[in-house]
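Heads up, one of the protein chains got dropped from this complex, but the rest are sitting where they should.
Order of writing sets the chain letters: A, B, C, D and E. Residues in each chain are counted from 1.
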Amino acid sequence: MLNKNVVTFIGCDCEYEDARIVLFGAPFDSTTSYRPGTRFASNAIRNESYGIETYSPYLDKDLEDYHYYFDSGDIELPMGSNEMALQSIYERTKTIIQDGKLPLMIGGEHLVTLGAFKAIFEQYPDVEIIHFDAHTDLRDDYLGVKLSHACVIRRCYELVGDHKIHHFGIRSGMREEFLFAKEHCDLHKFSFDGLEEVVESLKGKKIYFTIDLDVLDPSYFPGTGTPEYGGVTFKELQQAIHTVISQLDIVGMDMNELSPMLDASGASTALVCKLVRESLLELSKGEEENE
Amino acid sequence: MLNKNVVTFIGCDCEYEDARIVLFGAPFDSTTSYRPGTRFASNAIRNESYGIETYSPYLDKDLEDYHYYFDSGDIELPMGSNEMALQSIYERTKTIIQDGKLPLMIGGEHLVTLGAFKAIFEQYPDVEIIHFDAHTDLRDDYLGVKLSHACVIRRCYELVGDHKIHHFGIRSGMREEFLFAKEHCDLHKFSFDGLEEVVESLKGKKIYFTIDLDVLDPSYFPGTGTPEYGGVTFKELQQAIHTVISQLDIVGMDMNELSPMLDASGASTALVCKLVRESLLELSKGEEENE
Amino acid sequence: MLNKNVVTFIGCDCEYEDARIVLFGAPFDSTTSYRPGTRFASNAIRNESYGIETYSPYLDKDLEDYHYYFDSGDIELPMGSNEMALQSIYERTKTIIQDGKLPLMIGGEHLVTLGAFKAIFEQYPDVEIIHFDAHTDLRDDYLGVKLSHACVIRRCYELVGDHKIHHFGIRSGMREEFLFAKEHCDLHKFSFDGLEEVVESLKGKKIYFTIDLDVLDPSYFPGTGTPEYGGVTFKELQQAIHTVISQLDIVGMDMNELSPMLDASGASTALVCKLVRESLLELSKGEEENE
Amino acid sequence: MLNKNVVTFIGCDCEYEDARIVLFGAPFDSTTSYRPGTRFASNAIRNESYGIETYSPYLDKDLEDYHYYFDSGDIELPMGSNEMALQSIYERTKTIIQDGKLPLMIGGEHLVTLGAFKAIFEQYPDVEIIHFDAHTDLRDDYLGVKLSHACVIRRCYELVGDHKIHHFGIRSGMREEFLFAKEHCDLHKFSFDGLEEVVESLKGKKIYFTIDLDVLDPSYFPGTGTPEYGGVTFKELQQAIHTVISQLDIVGMDMNELSPMLDASGASTALVCKLVRESLLELSKGEEENE
Amino acid sequence: MLNKNVVTFIGCDCEYEDARIVLFGAPFDSTTSYRPGTRFASNAIRNESYGIETYSPYLDKDLEDYHYYFDSGDIELPMGSNEMALQSIYERTKTIIQDGKLPLMIGGEHLVTLGAFKAIFEQYPDVEIIHFDAHTDLRDDYLGVKLSHACVIRRCYELVGDHKIHHFGIRSGMREEFLFAKEHCDLHKFSFDGLEEVVESLKGKKIYFTIDLDVLDPSYFPGTGTPEYGGVTFKELQQAIHTVISQLDIVGMDMNELSPMLDASGASTALVCKLVRESLLELSKGEEENE
Partner (left out) sequence: MLNKNVVTFIGCDCEYEDARIVLFGAPFDSTTSYRPGTRFASNAIRNESYGIETYSPYLDKDLEDYHYYFDSGDIELPMGSNEMALQSIYERTKTIIQDGKLPLMIGGEHLVTLGAFKAIFEQYPDVEIIHFDAHTDLRDDYLGVKLSHACVIRRCYELVGDHKIHHFGIRSGMREEFLFAKEHCDLHKFSFDGLEEVVESLKGKKIYFTIDLDVLDPSYFPGTGTPEYGGVTFKELQQAIHTVISQLDIVGMDMNELSPMLDASGASTALVCKLVRESLLELSKGEEENE
């Protein structure tokens, strides 16, 4: 008796009912204004994940210590319809949180965050956002398009309102976007400076954590459509993720903007696998005692 | 006194008022369901065109014999809004035909044809379509999206009605699409067999000529998103273009689906340059006597 | 309730008990003497298969007309142990044929054929082999290694004996290999000339059908480790596969030597998807009446 | 009325008469001794520049605040004649400085600096050179060729004489070159250590600023023909450029040795775009008050 | 006792004194006007040659049957000096023919032919040229440069005079070049049509045989700088080489314009290896009896 071919991120092998954290892919890049290809990211990291180990020597934890990671695969998203794509992402996220589980979404372009965040925001209206990115993503529209990767955080802002979005690593945008952020958000330019203080102030609140991987310097992460030099290092990002997850109450998370078509060596894809593993393990805080 | 940096397809150096044929790019691939990147095609062929000559030894004609080719550059199209993109393409085409000139559009994905064809159809309601492609593009929708590359010829059909679309080279599609074509169109599978007869029957009519370059076998044209083996050779396509243009009254034309991101060697881009040169020269029939 | 992420070749969606044809991958290339990478082929074609249609306009058949294709995924094979890898392939094949189903294996390097063929040979000791390839693969050893891709057909010969192996398309090898073939096999150089006659003579016999995809000319199939010009075209191979499957009693089949690392554009991978689809449909002969 | 296709670096949109800073490309790499391809750099950065913003959050300045950047395009340079190529570059530079404007040249291989510098030196015989590079470029000849990328700074030395060339970041060369530099130049190995002092000492002098981009570590800049590890970081280079331009009287500047053929991901090209933007803004010091 | 690392084309292992045919590389591409990289060709084919066999099933001959092939390696050529490079090539060729051996040169760009041909012409003033190419290479100058790849056959013409150059496969050039050829040469457009007759008429004469590999259609040979579709197939070229060498008295031969940087899959390089093997074996006519 042979089995069907199941492909999941390493160590994500429980049944859905036992899951506490649910991974899924949002393979959509229809509004990408420059080099496309992030639609292939979630599939790529599943395959590439077999090149790393389930054990983290940083945390001395192993994905196999836990039996509650579930990979529900990619949503089938229609290129050419932002509305329908966001609706599907919203529904998948809604299902996961209604079942009492934590969603971890792999984009896709950054616009996919909007679909997931809407579901989170409905459940947790006081949620705040921690946003790691090279770009503000605060445009009101991009060539007239409101549902664009370049506007996604602005759309989130319209849900949460003033001073609920905490940006780090930002080093690109129009002057207007920086001025907007100054008035309405909590924007930290260039690095993670100030992250400790922000995290301290957010303790006890529900947090949505969105990472546009181009926050990394392109020397670490060339496999993305709009590389912006002057970014953070891998170790800085790894540490910042640790700071955020280990101290705050994360209710949803995503990582976006890996473009495997631009990752000739496969290294950028491997980097994301490592961050996903570390994030899954970090999100399992307080659980290991029960094991 | 130095000049601004003007970049056009080779030999396209007249002023707009003197132009008879107007080239433009439609850099849009937002609905591409598989590998994207055709948005970079029109820019790529302009740059690559300097690798070929203006003279065609096939036709013994030279682009420099004529002084009425004009390259109006790329339209700025918003990724993420099919409607707005098609509207902009429609307007550019409308301008060109209202000024009494012939539009030659370089895609982009095949959906861009719809914008150009709408303008043509308004002007010439009896126009018929010659369509070279590997795929039928006759779906009614693609994952619910009506304005998709996979549906573009179906949308054109809704304008022109039965038996006005003549497909050649088709070798991929759903069974439903082939059945639809059997009833409503004039579909020739796999090759250009029957082209001579069709051309004979269309003499005197206005013709829109749309070429999805994946009609070529991928051995000739790997630089495209959905390679489909079993296609025509370069020489067959060159001959078929000659057959169509030299005998029919072309009122608009396009070439689509080159994806430079998938063209590591640059050869597919060079192929399109050669076809554009040959097409420009073919479209100049009857003019050389005046020179 | 969300599902696990199942990834199969398109249209292979029945349950195992209902399956008549079982696809599996043999991701092994440990003995490849030149450019490696075929280990990634089976996974690549599953993912790439969503770029083609389930319907074949050549055969006017659709994978969805049948509900007995099953994709049992890749075997986990240990790089560095030819013996253990071949044993695992043997066991998977044995299971499939003991369950009364037909195995279709995707390599991997050509050595994997030996594992599958051993199981077939045990079941059908009179089986003969049709072998499409650029290379004879008849070396007795390669740098002292007997279980090498360069020796695989020699090892099969040692099972079946004289005049049971029918090679086509061969255009590379040592003189000794060609002399060996002259005496012990039925080798057709360069093309499929003679295939019709051979097929006629084999009617009624059990046939194992092994295709090293480098039988194709590299203009059609650059994505392989030892490209050898002067090969057959895609259409010739498609026709030859039709000739073989439609007239003979195939008891096992494989396709080998796609190397996705060498397939920058993805076209070679797409070619294999198309051949797998056509082969699945061809292997379903005589079945459609029952559906 | 449609316009010709003008392609310039972002934000370079004034008319020539209004220009204060004039960009041009020198697409020449005929003497490159190892991996070629820098001929494509200037064209690549124009196209790629649309992936970045005109606004710099580092300087809180926007290219659109100024209306005096002009991009005069690429000079047509004959591969295979160093003399003719250098003469053309000399003439373009001469025109620009005679019109009272500042030239910013994008190479090409480093040899192009010689053409531009000759024009600058004629105008400003006391000019000194700041030279960022991994290599000394101080060979007297390369396989007998005097006009070679490997000799370009030696040729400049022959114009300016002793102690007028200030090298930084150097980490490769023949021993003879380092000995020559010790005696005749002001060479700083490996880093920008000492730059502040040198800049202090050069205040009030006319400075030609030449950057061979391989001064960057290849982790930041793989897209170059002779990658030399142990180089400076992007942030260090950005800071060093700031130090030089903000304090000194730059009369000409160039950036060389980007090779887009070696920049599979496009990241190295994006890096140069960012440096060009920052340099344009830095070179606009003292101007913003007038706006 | 260990040996130095000797790297030669397969089967080229005799000592110089025993050699009848001497291979050498001319790694020069300084005048290439478009995509460079042919400088790496000769080295690439040596390394790649181990992927093919020494035995040819086409000719039933084996490089190892003969012991007079010698690979003298690459000449060290100075990028940036056409004159010096051509002089070095001339000298290497002179040495070989003065030693009574036959030179087979691997370019490099096509300009290298001029250096070799000068030496041949001095020895055999009545020599005629058979020239396979996509391009005429008959320009008088290219942007003022006389020693350019685009002019190489014109320079050869100036040595041999009228009606001594026989071109085949030509499909690109300026009108002037075709007119020049009509008057002064024997140009056959597009294919090898007429080759049999030309060969018949040249019997008994000394022949220099120069192959610009872009005579091949880019579907067979994408790895070249100026791909020109509409070319000959591999089998046609293989047959044409057979026709020329087997019937004529070849006194020198070259193959040019492979650019490994553009050959992502390695297939174009493998193609050249096969042609070199076949050519070496063909050039050994009349010798096998003596073995």
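A few remarks follow.
Just so it is clear, contacts are C-beta pairs under 8 Å (C-beta built on N, C-alpha and C of every residue); 3 or more make two chains touch, one makes a residue touch a chain.
Keep in mind the model is a prediction, meaning the values are calculated, not measured.
Looking at the complete complex, one finds that the omitted chain is in touch with A, C, D, E.
Here the missing chain is touched by one residue of A:N3, A:Q98, A:S201 or A:S265, and it is A:S265.
Among D:E228, D:E257 or D:E278, only D:E228 touches the chain left out of the display. Contacts to the hidden chain, counted on chain D, fall at residues 34-35, 170-175, 178, 189-190, 217-219, 222-223, 226-230, 262-264. Although one chain is not displayed, chain A still touches it through residues 50-55, 57-58, 60, 62, 217, 219-220, 234-235, 238, 264-267, 270-271, 274. Remark: the residues of chain E touching the chain excluded from display are 1-8, 16, 22, 24, 43, 46-47, 70-74, 92, 95-96.
Just so we're on the same page, only the chains that are shown with their structure count from here on.
In this assembly, the C-alpha centroid of chain A lies 39 Å from the C-alpha centroid of chain B.
Shown for chain C are the residues that touch two or more other chains, namely 217, 219, 264. Listed by label, the pairs of touching chains are A-B, A-C, A-D, B-C, B-D, B-E, C-E, D-E.
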